[in-house]
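All protein chains but one are shown at their positions in the complex.
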Amino acid sequence: MSEIALELKHITKSFGEVQVLKDITLTLKKGHILGLVGENGAGKSTMMNVLGGIYQRNGGEIFLNGTEYRPASPKDAGAAGIAFVQQELNLFTNLSVTENLFITDMPRNKLGIVNKREMRRTVEEKLKEVGAEEISPDTIIASLPMGQRQLVEITKSIMADAKIIIFDEPTTSLSNAEKEKLFGIINKMKEQGKSIIFISHILEDVFARTDEIAVLRDGEIISQRKTSEADAATIIKEMVGRELTNIYPTCEKTIGEVVFETKDICQEGRFDKVSLRVREGEIVGIFGLMGAGRTEYLRCIFGLDPMSSGEVIYRGKQIQPVEPENCIKNGMALITENRREEGLLLPKTLRENIVLSSLKAHRKGNGRFFMNAGKERESTAKMTEDLRIKTFDPNEQTAGTLSGGNQQKVVFAKWVLSDPKVFLLDEPTKGVDVGAKYEIYTIIQDLAKQNSAVIMVSSEVEELMGVCDRILVMNNNRFTGELTKNEDYSAEEIMKYAVGGAM
Amino acid sequence: MNTLKKLKSIDAIYWFVAVFFIAALVFVPGFANLAALERLLSQGCVLIILACGVHLTVLNGGVDFTSTALLALTTVVGGSIMSTKGPLGGSAGALILGLLVMVLLGLGFGIINGFSITTFKMPSFIVTMATQMIVNGLAVVYTGGSSVTGMPSAFAKFGKGSIFIFPYLLIVAVGVALVMHIITTKTLFGRQLYAVGTNHKAALISGVSPRKTIFKAYVLSGVCAGIAGIVMLAYMQSGSVNYGATMFNDIMGSIIVGGTSPAGGRGKIANTVMGALLINMIDSVLNILGIPYYFITLIKGLIILVAASIDLIRMDRKVAR
Amino acid sequence: MEKVTARAGKTADGKRAKELFMDYGIYVILIAMIVFFTVQKPNFLTIGNILLILRTSSVLGIACVGMFFVLIVAGIDISVSMNMYISAVVGGTFLNNLGMPLPVCFVASCLCGLVIGSINGFFVTKVKIVPFIVTLATYSVARGMALFLTNQQMMFLDNKVMTLASAKFLGISAFVFIFLGVVVIAHIVLTCTQFGRQLYACGNNLQGANKMGINGPRTVFFAYMICGALCGIAGMLSACNLGVINPNFSQGDEFVVISSSVIGGASLFGGKGRVFPGAIIGIVMVQAIINGLTMIGASAYVYTIFRGVIIFLAVMVDSIKFSGEIR
Partner (left out) sequence: MKKEMLRKAFGIAMAGVMAISMVGCGGGGSSSAASETKSSAAPEASAPAEPSSAPSEAASAVESAVSAASEAGTEKSDITIGVSWCAIESQMWAEYQNTIKAECESLGVKYTESVAENDVQKQNQQIEDFISQGVDAIIIAPADGEAVVSAIQECNTANIPVIMANRAAGEGCEVYATISSDNKAMVKREIEYIVSITPEGTKYRCLELVGSLTDVNAIARQEGFEETIAEYPDMFELVSTVPTEWKGDQALAGVQNTFSADDTVNFIFSPSDALLPSIISGLQQLDKYAKVGEEGHVTLVTFVGAADAVSAIREGYVDVVSVQDATNQAKLCVQAAVDAAGGKEAQDYTDAGFEVSTQNVETDYADFTGY
């Protein structure tokens, strides 16, 4: 099995003056899984878009099964047998499963009327193929849970009988069970002789599942080698270009009394009397599989989603009503998992973003209406420096032009400035490259050091074990386990609680 | 180099206004005299005030159709209260009451709009369209369709008077624009408004209440419409249910030509004022040149298209989304 | 967003009732209106009058169908009314000055509408200007052109248009058949063709659609083009109906069309709406208000207020369940 399915030679691509791809040279063998790793902004998405016909390359050659390949549109790529499973789900929530799967290629008669029966039959077959026969082809996507949507997305990629399938961070929104299922499907595809490119931030997965690993950095392929010959330290080094000695920072801090408490939180159809206590200076991790209710819990106690009953208490005082504005007033802060949609004002300057949640504190004197621009600039300068945000001018540069890690730091800066005492962090390092991750962990530790209570939700067990003083495990909208640092931390134990088997 | 950079950073609209104005001064006979300029300035006042109000609603991605209808309702109601033919005989008290009622009417419908949009989550487009019909209907019911005349002399003087070539009405308009400018740029509410307009969810999660902010924007727009009604009444010396009927395009034109993004979150009051002046000047100059009005309509439409296209190109260059 | 599974007991029943009300609130208002008018004037609910309402609705109904296409791709078209005007003028010119047969005139106005629609589509998809602004501008441009072509005067149409206006099959006006025909075709296009489903896809997530290999801009462009073409037909049909094109022809009708479409279930946020029965319900509801008020001999002054209130209520019921961003 050494036939080459896809070969990229010296691909270059630039936007205006910025050269995003400098030299991409890559080979994908038939029936192999190629893992592609690299920091955010290394050029992975651009490379994929070149392959997918969304962008046109500036230079270099691509050979598909030995013949020159130059896609002019996504349709060309599809016709050539290249399929994509995207990081963000590209499903139309207002259409049915069948319609989503056939959206560009519906079977139809001469009048253009589509053959619904034929479509449904094909979809049923394909769904069975990926082991998702529980999904009805006529269901509207909006009524499917996330995991099932991902399965639909995968089904989509096998619709066209693709020879090469590219998975772009497919596991970010999946529970472990779903993840296993996905890898099962990938292996099955491999057995069928399909070639797969697997892009992921999660090194464990890459090591466990791939035949080869290629590292992409700054628009160049740094290395491509057999997985069996690679080790994590080297790969990480190649990704960031420097050696990371300690991924998780530690610091000296004192953990005090219980300051934050959620009591008997109920939400119609989801939570039934869920409680949680956090001490001063403590970092509490919440682990749970997708759909366990972690994100929903944070959003619920922050007042973003309706809460039918329950109390949110800070320092013995009940926060009432539980609405974002009031929660913030009482010292709470929420960092959501999707910063571009919910965290930042992308077209606005860093200054405007950073002072956003403490606007009232930046009013002039004792006045009620007017803003104090000088004070804003001062705070912004301090924050960019403290959190080491890379920017040429925080008063001019817009948040949309920053890299993922820097954007996340701006979100942190926004909250650090308003000085809350309870931090709710939802996947704070999602989509952030390794270097920036470290800095974000440092920020989190610093917060705890300054006597804040931190609740951190993450899908990466390792990360929680590295950062948190205590880990709570959630399953089916309940807390099912609790582990304390250094005593009983073990990934297997956590997973056991998470799948709910042990209880 | 530095001056060039500075010149470049001036928004395009100022250049257009300046170029158009100078060209009109040079080439259009009858334009370059003080009386004509004074007339030009007094014509633009109502548009400036209305555009400033609607500007706020556009900033959060909405729109306010009601403001033009409020122009009709406030002038007939306010006019009938302060009229010398009215029950109060045009006394000073009547004048004050009339002015107050006009602003309150604007405020009231602003509250209704804001409440419906924020509480029932109705799209502003439809809400304000429906309230526009209702407000217009009320104005017609109130007068039976006839005009209201007989403004007290003090009010007439206010409407016709001027300092040098600057009509009193312009001073009101500039005052309103200035207040709006300060509100949008210097105050807490202004910052909240831009934040909500840019990213509704991010604003909510950062403790800025979109509901309160949007509500306030519509209320302010209503108040502006009330004040615009006062200026209109003073300028025309009569109240009519017919006012504002064809103004909406000009209002949106002013805002768009001023570079405000109709998607929300971006745009300056000062530029909208300039936009209003430009639209007004185009109207006037083409009128003086004897261009048929349908060409004026057509040209204004084209200018909106061109201005919006340019704005997008500039944004594309500025922000890589 | 995600469906909350209802719990057993009373609350669920209450909730279901509430949801039912919200889903069918428009129908509740429609029925309430019908009952009100029928009580006031029993001949409101006769076959003849219902057919009449349908007939009165048919012209703007066709424009409504066009508006559905645009609303489904999350756009809006303010220029519909002036598009109707200029198309009617073009069609009328073919009829009067060139002496063309009526079908040719319809083709001419349809083409004219199509051109205006294409201009809208071009600026929305290529230049990427917000549709509201583009169509506001083309509104002015089309109006200016139409007034120029007519020299701002009334344009009388040849008498042969009356044959179409009075034509009846089975006692039902030809207009109704044309309207229903357009609705049926549009319904089939939207539900049973790939293009139709792609329209919904583009309205739901345009960027996603592009990535999926749908030619998003082209699809949206076609939506505007179809809307334009249908407006062209509606314009000529209206002109045939009236026998004359006044300078204020169809002025303000864009509001009627948009509000009817929204009442009929299309969303200003795109991706939603069924032409059948939505477009019919929407426009019939608005026209029934006018018909009913005329029948009960209401004062001329209450018409606009009543219409405004009904539109307000209808949209309110529809919006309460909406959970997205406030605009």
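Letters A, B and C mark the chains in the order given here, with residues in each chain numbered from 1 onward.
Here, contacts are C-beta pairs under 8 Å (C-beta built on N, C-alpha and C of every residue); 3 or more make two chains touch, one makes a residue touch a chain.
Nothing here was measured: the structure is a model prediction, and the numbers come from that model.
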Requested in this report: Could you tell me which of the visible chains the hidden chain touches?
Outcome: B, C
Query raised in the report: Hey, which of B:S240, B:S254 or B:N271 is the one touching the hidden chain?
Result: B:S240
Query raised in the report: From the list C:L52, C:I172, C:C192 or C:V309, which touches the chain that is not on show?
Result: C:L52
**Report entry** Touching residues (missing chain, whole complex) on subunit B
**Finding:** 12, 15-16, 19-20, 23-24, 27-31, 33, 35-36, 39-40, 43, 46, 72, 136, 140, 144-147, 149, 159-160, 232, 235-238, 240-247, 282-293, 295, 298-299, 302-303, 305-307, 309-314, 316-317
Report summary line: Had the left-out chain been drawn, it would touch subunit C at residues 41, 43-44, 48-49, 52, 55-56, 59, 122-123, 126-127, 145, 148, 152-154, 156, 162, 165-166, 173, 238, 241-244, 246-252, 287, 290-291, 294-297, 299-301, 303-304
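In the analysis below, only the chains that are shown with their structure count from here on.
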**Report entry** Overall pattern in which the protein chains touch one another (line/ring/star/complete/other)
**Finding:** complete
Report summary line: Rounded to the nearest Å, the gap separating the Cα centres of subunit A and subunit C is 42
Report summary line: dist(centroid_CA(subunit B), centroid_CA(subunit C)) in Å evaluates to 30
Query raised in the report: Touching two or more other chains, which residues of subunit B qualify?
Result: 201
Requested in this report: Would you tell me which residues of subunit A are touching subunit B in their complex?
Outcome: 302, 304, 324-325, 328-329, 334, 336, 341-348, 352, 356-357, 359-360, 363, 368-371, 398, 400-401, 414, 418
Query raised in the report: In the complex formed with subunit B, which residues of subunit C make contact?
Result: 76, 123, 127-130, 132-134, 136-141, 143-145, 147-148, 152, 255, 258-259, 262, 268-269, 301-309, 311-312, 315-316, 319-320, 322-327
Report summary line: Per the touch rule, the subunit C residues reaching subunit A in their complex are 1-7, 188, 192-195, 197-198, 200-201, 203-205, 208-215, 271-272
